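Removed: one protein chain of the complex. Kept in place: all other protein chains.
Residue numbering begins at 1 within each chain, and the chains themselves are lettered A, B, C and D in the order written.
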Amino acid sequence: GCGGNNNNNAGESSAPASSGAASSAPASSPAASGESVKVGILHSLSGTMSISEVTVKNSELMAIKEINAKGGVLGKQIEAVVEDGASDWPTFAEKARKLLSEDKVATVFGGWTSSSRKAMLPVFEELNGLLWYPVQYEGLESSPNIFYTGATTNQQIIPSIDFLLEKGKKKVFLLGSDYVFPRTANKIIKAQLAAKGGETVAEEYTPLGHTDYTTIIAKIKEAKPDVVYNTLNGDSNVAFFKQLKDAGITAADLPTVSVSVAEEEVKGIGAEYLTGHYVAWDYYQTTDTPENKAFVENFKKEYGADSVTSDPMEAGYVAVYLWAAAVEKAGSFDVDKVKAAAKGIEFNAPEGKVTIDGDNQHIYKTVRIGEVKADGQIVELWNSGGPVKPDPYLTTYDWAKGLSE
Amino acid sequence: MLSVQRLEAGYGESVILRDVSITVEPGQVVCLMGRNGVGKSTLVKSIMGLLKARKGSVSFKGTDVTKKAPGERAKKGIGYVPQGREIFSQLSVYENLRIGLEAHPDKAKRRSKEIPGEAIEKFPILPTFYKRRGGDLSGGQQQQLAFARALISEPELLVLDEPTEGIQPSIVDDIQDVIRSIRDEGKTAILLVEQSLDFVRSVGDRFYIMEKGAIVWEGGREDLDDPAVMKHLTI
Amino acid sequence: MEIWVSQLFNGLSVSSILLLIALGLAVTFGLMRVINMAHGEFIMIGAYGAYMTQQVFKSNFSTGLFDAYFPVAILFSFAIAFAIGYLLEITLIRFLYGRPLDSLLATWGVGLMLQQLARSIFGAPNVAVASPSWLDGGLTIASGVVFPYKRLFIFALVALCLFAMYLYIYRSAAGRRMRAVMQNREMAACLGISTRRVDSFTFAIGSGIAGIAGCALTLIGPIGPSIGTYYIVDAFMVVVLGGVGKLIGTVVGALGIGVFNTLFEWGTNASLGKVLVFLCIVAFLQWKPMGMFAVRTRSLDQN
Amino acid sequence: MKSTSILSCEKVTVSFDGFKAVQDMSLELASGELRFLIGPNGAGKTTMLDAICGKVKPAAGNVTFHGKQGTVDVTRRKEHEIAQLGIGRKFQTPSIFSGLTVDENLEIAMAQNRGVWATLRASMKKSDRERIDAELELIGLGDKKRLRAGLLSHGEKQWLEIGMMLLQEPEILLLDEPVAGMTDKETDKTGELLQEIVRKRTVVVVEHDMEFVRNFASKVTVMHEGKLLKEGSMDEVQRDDRVAEVYLGRKRRDFDAIGSTA
């Protein structure tokens, strides 16, 4: 089980709801009253996305606990206000507004799907709040009020396609859930394949939560690709991989590359269904850094010996540390000052060194292609050799011209 | 056999029956009369346990059944023909009758696939309908089915709420005969709700008349010429 | 040619799964008329039942015995879903007969609570259930045409459940009592049937079958707190399309939706396929407004 | 007695999955007639009324209505159109709107324009109120007018439905067992009411209460197994051996005969 401790906002008393100030006060003067400072944690704790987001919440809470144990930020203890986005985008917007204007949090860590981020974005811009978004996404965005600690496309998807082409896997079958991230990702992949001599043999989307893949698998068999590039999200992965194996297709016959399957998902699918398949991320539980050793150890201590760590969890964990570092540097919780200070901050994360890019507020990350092993762990096959500069608008890729106009 | 003492019952907030007491002796045919809406069916439902008694008691064969569920009362030997037929419309006629057997005291009979002949021979059309769904029958046919369904469990007390409604005259005569022969056998008592004075006169031993939820008149067959009877039954 | 054979098989396979998830609902909704929004959560209970059985076998028995867990899991899933269904009926559902909206509201609430309960006990992420090794692989019909054993197993399981349900509902005295109670609770009571017992037993059976479905679904799909939500709409579609209250309707409804879904998905894509299937349902009801096997009555306005 | 025909059913056949509930049944109703339709249980009386008011569609035969709006082939019309033409129906089991009050049941049954727009703008005029109150008085539900109709007793529902039917003011009233569950006196009262009504309208009554039929019938149609068995005055019908055989029962005929002379 997962016995997450839920430090809730115990001291509700400090939340002011006085009449005049409430509606107009910008969140740039956050409640850092007395000995503590409030931060918001806004993930889906219920609904379909909770299978992924709960663990990110857990790692963020762990980071907060660690920082508090070391004396907090600017001498203040961090107090987490946890809210449930309930897998519903308008709820994310509502809760973001609540955190900023009612709880007056200094910053918010939250979101998983791009849709939830897009829903929160206007609220953060309106109230000049600060959001740390910890999941890989499709790029093409750079809000002054958001820091992106997950990978953008050139830190995950583009290198993975290069990796495949290098291995001679030219005929690619694109399979994704029918929503914005897979569709945009696949658009980029198609352009990249076209430019580099690969071939998109087919492109299929299934609704979120789809659980029958027999027909898709039949289509895959018909199309005879070298590899399936999988941007399915959430539960659909379980159904897809179980049914793929039933159809008698193993990784040796036809490998897949997944960008939304991490250790947590492997555990939920069952490693035997995934053995030998590829994944692309910036962090694995097996990533060999001293920071990661401590991270994994602490996490298991906190949430049980059989819990695992994954890329989005690590990105959420890193986000908390980066924010704390920026606050220390700024000497203030003020959003504008923190943003200014964040530029160029470096941090030795479990995934290795990360640096905040001041222009687009993404971070430099090391890209890693991995293979799923029978024990459910992911072993790195390839890495980018060092942190890759984030390029959310793909300005440095010739073939990507016209994609992002 | 059946004794209702100072019963008060009703629906929701409204009290319909006030201080009603009636008794039915073994082998007796007791008739309950009264204009529309005076509470006859309400009394019958309370006897069956479909309505809770607010005050008073119902006892059957010497035991107090006031708190018993309808099913238990049926198993104790009360058969019921409700007003409005209430047959199981999606069940076949045969199945309707088999359900009627549920309360039969004899386990072998309950289990048997055969519908006992005596109970339905008064309704000769029914066996020809065994395969048809109860709900497809005509109104009168359904009424006959409801009657047969109650008879089939060989109850010791039959509670009949306007059992001849919609039944053709010749079969009404037959039913009259059935009731008389039941009375003559003396094993089964009957509580009969009926509007037709002719009908009750020909079969009844004891008579009660209700008005506004209370018993306002009672007497034997010889008392029926009492002008009060007419008064209570007309508007 | 091969592709048609395997697609036909896939269609039937989808149908069999739809049927499995709808069978329990055919009882709780079709017969009892409880708008049972918690049906999906009973499927979830069954799935977690399989997970628990697996964990017990993993930690207590040798690997050789491990494969035997699945038949045990089916029974356990049935039992636990049955028990929870029974409990739910005697504490809640019994107050809701003849109150469709209230049954919708209350069972929705039950569903929320069960989901949250699962999240608290097993954690929010999915859990994995390893399928027994004797169900690995498949029957090779021709080159490229493989009928996975799991799918064949599900066929058999569905057939068995269906047959058992048919016997129970239409051929046994208990089933006759059950139908009588569902149609007219008061009258059934007046004829000596203990309606309370029949009610709770019936609801429990419907729930238990949902549990079996959940157990079977672990072979092919995810196991998480909210899996019920994926199946609930389809289950209702199947029951309603076939005609509420008719077991045969549920069978044909599942067949129709499954086969057409596969067909359309093959011809177009998964999303459009789904849209087309639902458009077909809309069109079909124009022709048969009460489903394929409508329950006819003479009464003017049936409930 | 010369009168024009208002409804003619010619060789109507109604079948349910092959079972012919009504077969080649013809019925001619004269305007202003009070016709009794009798016959054994399952003879097809209710089904015949169903065919006239559009509840079932005959497999064969014609039902033509010669009403104020000219001659119309009823079998081609939808139920609400038939009702609007002027054919009203009381059903065998009480069919009222259980969630509406007694008053509201009568209000919407009252003769009026049945369109959406009309009901949106309708208001309760004084004359309407009086009509409804008079009707309430007649059916004896005056003090229950604010009660939900679902809470009425069986017999009260029957009365309410009769009241609705009367307010509807159809040209033909089809009454399926209107006096079932009424006391003898109420039955007489209803009979008188019917005789009142037929001065302006045409009435078809299905009834098993022979006393009632004899007291108020001029012409009786007897059905048996979906077919016409006999048509004529009550005396003729009563003397008919086949009618006695299948319907009245020997004993009953004798008993009734005695009753009628007494």
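Miscellaneous remarks
By our rule, a residue touches a chain if its C-beta (ideal position, glycine included) is under 8 Å from a C-beta of that chain, and two chains touch if they have at least 3 such contacts.
Everything that follows uses one rule, which is that contacts and distances are computed from a predicted model.
Name of the non-displayed chain as stated in its UniProt record, restricted to "Urea ABC transporter permease subunit UrtC", "Hydrogenase expression/formation protein HypE", "Cobalt transport protein CbiM" or "Multisubunit sodium/proton antiporter, MrpC subunit": "Urea ABC transporter permease subunit UrtC". One of C:90, C:174, C:248 or C:285 touches the chain omitted from the figure, and that residue is C:285. Across B:34, B:84 or B:169, the residue that sits in touch with the chain not pictured is B:84. The residue from D:69, D:98 or D:233 that touches the chain not shown here is D:98.
The chain that is not drawn here is touched, among residues D:168, D:187, D:202 or D:221, by D:168. In the full complex, chain A makes contact with the omitted chain through residues 4, 6, 8, 17-19, 22-24, 45-46, 82-84, 86-90, 93-95, 97-98, 101-102, 113-115, 118-119, 121-123, 126, 140, 178-180, 183-184, 187, 205, 207-208, 404-405. Touch with the hidden chain on the side of chain C covers residues 35, 37, 92, 95-96, 98-106, 108-113, 115-117, 120, 183-184, 229, 233, 236-237, 240-241, 244, 271-272, 274-275, 278-279, 281-282, 285-286, 289-291, 297-303.
In the full complex, chain D contacts the hidden chain through residues 46, 53, 55, 78-80, 83-84, 88-89, 91-101, 104-105, 107-109, 114-116, 119-122, 146-148, 150, 164, 168.
Criterion: only the chains that are shown with their structure count from here on.
Looking at B-C and A-C side by side, the one with more C-beta contacts is A-C.
Between the CA-based centres of chain C and chain D the separation comes to 48 Å, rounded to the whole angstrom.
Between chain A and chain B the centroid-to-centroid distance comes to 73 Å (mean Cα coordinates, whole Å).
Rounded to whole angstrom units, the spacing between the C-alpha centres of chain A and chain C is 35. For chain B, the set of residues touching two or more other chains reads 136. Not a single residue position of chain A touches two or more of the other chains. Across the interface of their complex, chain B is touched by residues 173, 176-177, 179-180, 183-184, 186-196, 245, 295, 297-299 of chain C.
For chain C in complex with chain A, the residues that touch the partner chain are 3, 6-7, 10, 13-14, 17, 115-116, 119, 121-131, 137-138, 144, 146, 148, 150-151, 219-227, 229-231, 261-262, 265-266, 269-271, 273-274. Touching chain D in their complex are the following residues of chain B: 11, 33, 35-39, 41, 83-85, 125, 136-141, 143-144, 162, 165-174, 195-198, 233-235.
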